[in-house]
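Below: the structure, in C-alpha cells.
One protein chain omitted, others in place.
Presenting chain A:
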Amino acid sequence: MDLVCHDSEDIRIVEVAEDRIDAAVAIQFKDRMRELSDNGPMRVILDLSRVTFLDSSGLGAVVAALKQMADGRRLELSGLTPKVAKVFRLTRMDTVFTIHPDISAIGVGLKNAG
C-alpha cells in the first residue's frame, strides 16, 4: 500500500498513490495510516485524488484511520473522485468528515486563515 507523505509546518498530506482502496488492501491501509498519524503535524489531510475506487472495506479503513488518530490529531479528506464520493454520500459518511475539493483549496484556506 503506497502512501506518500508531504509535511509542511502544520499539515501532513498523505497521498494515496494507488487507484483502489478495497478489501484486498484495507488492513494494510489502516496499518500504514496508524504509522503516519502517531507523530508529526496535528492536521492530517488524506489526499484521495488518485483513488478511483473505494469499497465498503476501504471506507471502513478510512473511518478506522479517523478513529485511531493519536493525541487529538484531525483527519480530513481531499480530492474525492466520482465513485469514491458516491460511496461516501450513500453511506452518509460525507457528513462525518471534513472534505476538501482538492489540495490546492486547502492551501488557499490556510492563507486566508492567516
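Methods note: contacts are C-beta pairs under 8 Å (C-beta built on N, C-alpha and C of every residue); 3 or more make two chains touch, one makes a residue touch a chain; residues count from 1.
Just so it is clear, contacts and distances are computed from a predicted model.
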So which of "Cytochrome o ubiquinol oxidase operon protein cyoD", "Sugar ABC transporter ATP-binding protein", "Succinate dehydrogenase/fumarate reductase iron-sulfur subunit" or "Histidine kinase/HSP90-like ATPase domain-containing protein" is the UniProt name of the chain that got left out? "Histidine kinase/HSP90-like ATPase domain-containing protein"
Per the whole complex, from A:V4, A:A24 or A:A105 the residue touching the absent chain is A:A24
Selected residue (touches chain absent from view) among A:L3, A:A64 or A:I99: A:A64
Out of A:S8, A:N39, A:S56 or A:T98, the sole contact with the unshown chain comes from A:S56
Pick out the residues on chain A that sit against the missing chain. 20, 22-24, 53, 55-57, 59-61, 63-64, 66-67, 82-83, 86-87, 90-93, 95-96
